[in-house]
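Can you keep this structure in mind? I'll have questions shortly.
Heads up, one of the protein chains got dropped from this complex, but the rest are sitting where they should.
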Amino acid sequence: MSTDPARTERAPGRLARFWDSDIIWSFRSSPVTVVATVLAVLLVLAALAAPLIAPYDPFDPASLDLSDGFSRPMQPNEITGKVFWLGSDGQGRDIFSAILYGSRVSLLVGAASVLFSLVIGVGLGLVAGYVGGRTEALIMRIADIQLSFPAILVALLVFGVARGLIPPALQEQMTLLVLVVAIGLSNWAQYARTVRGSTLVEKNKVYVDAARLIGLRAWPVMIKHVLPNVAGPVLVIATINLALAVIEEATLSFLGVGMPPTQPSLGTLIRFGQQYLFSGEWWILLFPALVLVLLALSINLFGDWLRDALNPKLR
Amino acid sequence: MLAYILRSLMQGLVVMLAVAFIAFSMFRFVGDPVVNMLGQEATLQDRAELTERLGLNDPVALQFARFVGDAARGDFGISYRQGRKVSALIMERLPATVELAVLSALFAFVVGVSLGVYAAIRRDGWIANLVMSLSLIGVSLPTFLIGIGLIYIFAVELRWLPSFGRGDVVMIGWWSTGLLTKTGLQSLVMPVLTLGFLQLTLIMRLVRSEMLEVMRADFIRFARARGIPERRIEFRHALRNTMIPVITIAGVQLGGVIAFAIVTETVFQWPGLGALFVNAVQFVDVPVMSAYLLFVAFVFVVTSLVVDLVYVALDPRLRTGNPAMAK
Partner (left out) sequence: MSDTTVLSVRDLTVEFVTRRGALRALDQVSFDIGRGEVLGVVGESGAGKSVTGAAIIGLIDPPGRIAGGEIRLDGARIDDLPPEAMRKVRGKRIAMIFQDPLTSLNPLYRVGEQLVETIRTHTSLNAAEARQRAIALLDEVGIPAPERRIDGYPHEFSGGMRQRVVIALALCAEPELVIADEPTTALDVSVQAQIIALIKRICKERGTSVMLVTHDMGVIAETADRVAVMYAGRVAEIGPVRDVVKQPLHPYAQGLMGAIPSLEGDATRLVQIPGSMPRLSAIPPGCAFNPRCSRAFARCHVERPELIRVGSRQVACHLYDGPGAEAAA
């Protein structure tokens, strides 16, 4: 939409114009999005600052005291009198601290795998669109097959194969890397499709020929022009994929093929907590689960809004 | 039309071969199959014998051909961990997974389409908005948490439903079914809801957005201009056009139910293929992993073939004309 004449006369500053732009306006006018974004930012900041905020170091065996075990949330422990905000687990580990460190691991795996799949997907998409022919057919075929297989299955397979290839001694320390690769490899196809489409459009434009004519390599020119065009859609996919990747990691860890107990993610914490569900220690499960859902939900809400805001057809 | 179906068949075959190649590579190159079968303590002679018997000295192409041939006959070798034929393991666990997956798919499709249509028609109503918001929460809820939540409410607190297993099953030939006993049916409720929920939300959102798209089409506007009642426009003109893209995408997703069953089966200790697969991954039981992969691929190929046939039934442009003209 255009601005009305009265507004343009004032010639507002850059910041004011940004504040008044359609995209920021649509952000401001959606309270749910604002709340979700604030929540997501808070959760990410808390995870980043875990060592500073966490009242205990949950993975320092020296600091654990078994008599602190099974403290209820916000209530002093019956034996030691210590208060754990969100309670403690059977070994006296502070749930709140464990969640802070756990979401750190979850977000790290999530972000790294999104970056991994983004680089692969965008790269393959560019190659497919630019080179064309058999290379394109092959890449897109693989992308089709990958897309039709659920991410969790692909990730499990990659994980299983990695287990078979990596010597047992190194397995535990390499789990994080394996997870990033496994989740990353299960999500690249969407980027490739989007980027390929955009590349095909750009390839046929005159400036590419022009660049060739004046002796420039077409590649850099293409990248320079294609990337800004796909930035929007790629950002949307990446946002939604971040939520998916966090869930995927949690699922793998829950299935027992993810992060080891020495370096637990939110999924690992939930796996532990499930054991106590029947005996009434609900807080060991509930709080990590709640944080996981809030994290995924707030990122999803932001991604959902971003998709609508960047899609001019819907505006 | 025949050409169109043949092409789908060919595509399915190519996918199967590609997946078979991945499965074969896993079997051949992840770890040493001979060591895996005999254990570390076997003598060199035993190893050489088995290597020869498995044909591991033959050219790789020949090995692959043999692998495909065996797989086509249902022979996937012997599980490293359980020492039994993989085909027997799979047949034993197949009914549990199929019953769970088919019911979940049905539940997800019927409820998902209905809610999606409702949300599209009552676009600005509060129920539609509520359903849409809930669906976003649904997308953000990991399947295993839904399962755990249901177990907590209906098994731990209310004690209405069993928290794990299939209940009593009845054997019909080699097929074990949980559909004929009370405990069997009760045991199905929570796993079906859990497994179907994610697909339900995805289908619902898809139906809604496709239907809103269709409602903007010229032929809908023209139908309005002819004074056709709104109900009729929605349920006759818009719905069928909505279903064409929905069937394609939802079909693929429903095929995925089989694979998503991995998580659900783990949560409910459901004795199906998914639980078998997770165990196989944990212990790098490659023959079972390969067989499961091929099984999932097969389900996918069959589903997409069925989807293509439904597509032909729904869209006259495919029936009478040249397929290229559609879309």
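We call the chains A and B, going by the order they appear; numbering starts again at 1 in every chain.
The criterion applied here is as follows: a residue touches a chain if its C-beta (ideal position, glycine included) is under 8 Å from a C-beta of that chain, and two chains touch if they have at least 3 such contacts.
Just so it is clear, the model here is predicted, and its values are computed rather than measured.
**Q** If I consider the whole complex, including the chain that's not displayed, which of B:42, B:189 or B:228 touches that chain?
**A** B:228
**Q** May I ask which residue of B:7, B:84 or B:240 touches the chain that does not appear here?
**A** Of the listed residues, the one touching the omitted chain is B:240.
**Q** Quick one: which of B:48, B:110, B:130 or B:217 touches the chain that's been left out?
**A** B:217
**Q** May I ask which residue of A:25, A:207 or A:278 touches the chain that does not appear here?
**A** A:25
**Q** Just checking the interface: what residues of chain B touch the absent partner chain?
**A** Chain B touches the chain not shown through residues 217-219, 221-230, 232, 236-237, 240-241, 244, 314-317, 320-321, 325.
Here is the rule we go by: only the chains that are shown with their structure count from here on.
**Q** At what distance in angstrom does the C-alpha mean of chain B lie from that of chain A?
**A** Roughly 25 Å separates the two chain centres.
**Q** Can you tell me which positions in chain A touch chain B when the two form their complex?
**A** 32, 141, 145, 148-150, 152-153, 156-157, 159-161, 163-165, 243, 247, 250-251, 254-257, 267, 270, 274, 277-278, 282, 285, 289, 292-293, 296-297, 300-301, 304
**Q** List the residues on chain B that touch chain A in their complex, please.
**A** That would be residues 14-15, 18-19, 26, 30-31, 133, 136-137, 139-145, 148, 151-152, 156, 252, 255-256, 259-260, 262-263, 266, 277-278, 280-282, 284, 286, 289, 293, 296-297, 300, 304 of chain B.
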